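All protein chains of the complex are present and in place, except for one that has been dropped.
Then we have subunit A:
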Amino acid sequence: MARSAFSAALEALERTAEAPEGYCRPFLDVLPVSGASVSTIGDLLGSETLAASDAQAARLDELQFDLGEGPCWDALRSGTHVLAPVLQEPGRARWPAFAAAVRDEPVSSMFAFPLIVGPLRIGAIDLYSESPGTLDGRHARQADAMAAVVSRHVLRRALNAVGRHDEDAGSGYSRRLIHQATGFVLAQLDLTAEDARLVIQGHAFAAERPMMAVAQDIIDGTIVFSRRSDGIEATG
């Protein structure tokens, strides 16, 4: 796929922040897959399919939720993408119940990409292909980049939905603290300021604490975000 198609897809994704139904299409435009679904998984935002390009994609999501196993769970746990070019053979050993459940369905390959913002693992994107095939390194990197955009949209929407947006920031002085803490986090995780702020917001939400209190802890060094080989984690 030409680089311009990928750029166009990425831009389209950036624009569809508020419309989950637009999250799947760009993946289909760029990658050799038949369908896609986007879902939140886990304790933070609950398990829910936000968007699916077709009924098959939605069903694959649902099965994985019900069975508690499958590529999306592994992607979320490992924090990296999971490629299963042949779902039935090696896949059966890895996900026996899931592979058995889809044995008679037109699904040859599955690829899952985690939805991650900083230390927060919030969901996954599942891609499936009717015909056997895989994603090469470039495709996987492109999907990672698109998943990163979707991750931010999903977290931001979820925080807005529960009323945890920037009003939380309070007075001018506490806003200042949050900006300073944003600087700490962007340096710790090598993120943009916007993403670093979202990390603080998401962390505050997960910890059920005011953003200002989390910001103060970041400045004091009691909360430190660090990049590790197995992903990003927060200590403190």
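What we mean here is this: a residue touches a chain if its C-beta (ideal position, glycine included) is under 8 Å from a C-beta of that chain, and two chains touch if they have at least 3 such contacts; residues count from 1.
To be clear about the criterion, contacts and distances are computed from a predicted model.
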### Query
Which one, "Zn-dependent aminopeptidase", "Ribose import ATP-binding protein RbsA", "Spermidine/putrescine transport system permease protein" or "ANTAR domain-containing protein", is the UniProt name for the chain you do not see?
"ANTAR domain-containing protein"
### Task
Check the options A:Phe6, A:Trp73, A:Phe184 or A:Phe205 and report the residue that touches the missing chain.
A:Phe184
#### Entry: Missing-partner contacts on subunit A, residue numbers
171-173, 175-176, 179-188, 190, 192-193, 219
